[in-house]
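The other protein chains are all here in position, but one chain of the complex has been omitted.
For clarity, chains are labelled A and B in written order, and residue numbers in each chain start from 1.
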Amino acid sequence: MTSQQVIFIILAVITLASGLVVVTNRNLFHAALAMMLSFFGVAGFYVLLEAPFLAASQLLVYIGAISILIIFAIMMTRRLMSTDESPFNSQWIAALFGTLLIGGLIIFVIVSVFSPFGDIIIANSAPPSLAVQESTVLLGRSFVDPDQYVIPFEIASVLLLGALVGSIAIARPEKES
Amino acid sequence: MTLGQIALRALIAGFIMSLVVITGFAYTTLLERRLLARLQARIGPNRAGYIPLPRKGKRERRLLGGIMQPAADAVKLFFKEDATPAMVDRVVYNLAPMLTVIPAILILAVIPWAGPILGYEEYFAIAPGIDVGILFILAITSIGVYGVVLAGWGSNSKYAILGGIRASAQMISYELSLALVILAPVMLAGSMNLNDIVVAQEGGWYVLFLPVAAIVFIIGVFAELQRAPFDLLEAEQELSSGYNVEYGGMRFGMFFMAEYMKMISFSAIAAVLFFGGYRGPFVDQFPALGLLYMFIKIVIGLIIMIWVRASLPRLRYDQLMGFGWKVLLPIAVLNFLITAVIIVLASEGIIAFPI
Partner (left out) sequence: MFAAPTLNLWVITPLIILTVWAIILMFIDLFIPAGKKQWTGWLTLVGLIPALALTLMQWGQTGGAFIAEGGQPMVVVDNFATFLNTLYLLTGILAVFISVSYIRDAGLERGEYYFLMLFSIVGMMLMGMANDLILIFLALELLSIPLYILSGFDTGSDTSEESALKYFLLGAFSSAFFLFGIALTYGATGTTSLPVILDTISLDDPLALAALGMLLVGFAFKVGAVPFHMWTPDVYEGAPTSVVAFMSIGAKVAGFAALMRVLGQGFPMWGELWQPAIVVISALTMIVGNFAAVRQQNIKRMLAYSGIANAGYILIGVAASATDPEAISASLYYMLAYLFTNIGAFAVVIAVEKLDGQKGLLVEDYKGLAKRHLLLSLALAYFMFSLVGIPLTGGFTAKFYVFGAGVTAGLYWLVVIGAITSVVSAFYYLRPVLYAFMYEGPAVARVSRGLMFVLVVAVFATLVFGIFPGPWYELASQATFGNVATFVAGG
């Protein structure tokens, strides 16, 4: 095994194990922390794939913002030290069934396309050396290049603007006139 | 170099730099106490350790009084009883100090300390070659919020959780402005690699081109470090001491350590982004001089932080949030926009600007 494979396995174990903790832990706060750890593992995958920009963005967005938001929500709404959250509700059987169905689907798909999948990746991607060397620069350029992704990029900005205006509109306290 | 050698080198360099910075942390506390005392017309701790200079006929002269004070403090913290309150959430309670210190140390990884010395090809840093160094710093800083939040929640105490919420809200609010002004040097240098930013300042420090960004950055750093005048979460009168009220002994020491290490690393980042980093006279001939320049710049940064603490009163909480969102953030956004426009105009040759 190469060192990369060892790191991959460690990261995979961290990501999956903490993912399991998220859904099984009775303490909501601990579950949120486990989710953060899971996100961290995903950031590790990005590093392993030599996509440093994505890794840093993953840390910044998922751990620095989204998880904090979730933890804030828990802090504001739950009693301190409450550990009696049940991870099950009345629909857990249906949820389990749905999860198994989708999990089975994914496994089936991966197993059945395993070999052609590899070919497709090789056929469609640029030579890795170039991509890795300049990945951040390429990413940045492709966002503002009219011949690549400028329109999704701009639409995403409009989307964020809309979300920003909307969240302020909702959060603003009611003013009696 | 193979991957293994790079990893080993980073490990050794990281270990040494961490030790240096931890020592630096210890002496920063001393610097702060002595300087603060001087600014308040007191003397400060001057008893623990000194260098005796015997003089004829008179009593010996005591040089650098208080030089062992940090060691004494450390010994005290280590031997203090490390009491854990009864009803805390143990996992979170124990995790919090670690999650505070780890990011503080991790930031050091990408800071370029000097030019090509000690067999480093381009520049001396623990992890050279991280092209997204700035983003790495921002990401790690944002993880730093966890320490505060977890300490607040895990302590199972009203004061702690209020302090935790205050502190994290403050850090998140000011992180935005901080991130936006950091983009200005990035745009000017055309790289997120910290060394490229330093090299790009050969023609002049960025503080000259981007004075607004530098000022906003420094204010943001004060808020991020929760130092005066933004040390609301430690508002003793209201919150006893904020999120770390339930911690004692070395666990408290870790929070303390993280704060001062962050002071050092943010001074270093400020030096890199706006004050030419390790560059200075004759640094091209003698790259090792870079270490000295970095040291001087960091110490000046620390002195300014302490000076501000001694001079300015604390803000009220609503003033703090209002200032962050309504003043600093718009300035940061405008600064970003104007810088971008000027850079594009200059690169198209429409206006003359020395970049």
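Assume contacts are C-beta pairs under 8 Å (C-beta built on N, C-alpha and C of every residue); 3 or more make two chains touch, one makes a residue touch a chain.
Remember, it's a predicted structure, so these values are computed and weren't measured experimentally.
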| item | value |
| --- | --- |
| Option touching the unshown chain, where A:G103, A:G140 or A:G166 are the choices | A:G166 |
| Positions on subunit A contacted by the hidden chain, ascending | 105-106, 108-109, 112-113, 116-117, 120-121, 123-125, 145-152, 155-156, 158-159, 161-163, 165-170, 174-175, 177 |
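In this section, only the chains that are shown with their structure count from here on.
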| item | value |
| --- | --- |
| Distance between the centres, which are taken as Cα means, of subunit B and subunit A, whole angstrom | 29 |
| Footprint of subunit A on subunit B - complex, ascending | 3-4, 87, 89, 91-92, 95, 130-132, 135-136, 138-143, 145-146, 149-150, 152-153, 156, 161, 164-165, 168, 172, 175, 192 |
| Subunit A to subunit B touching residues, read off their complex | 3, 27, 29-30, 33, 36, 52-53, 56-57, 59-60, 63-65, 68, 71-72, 75, 80-81, 136 |
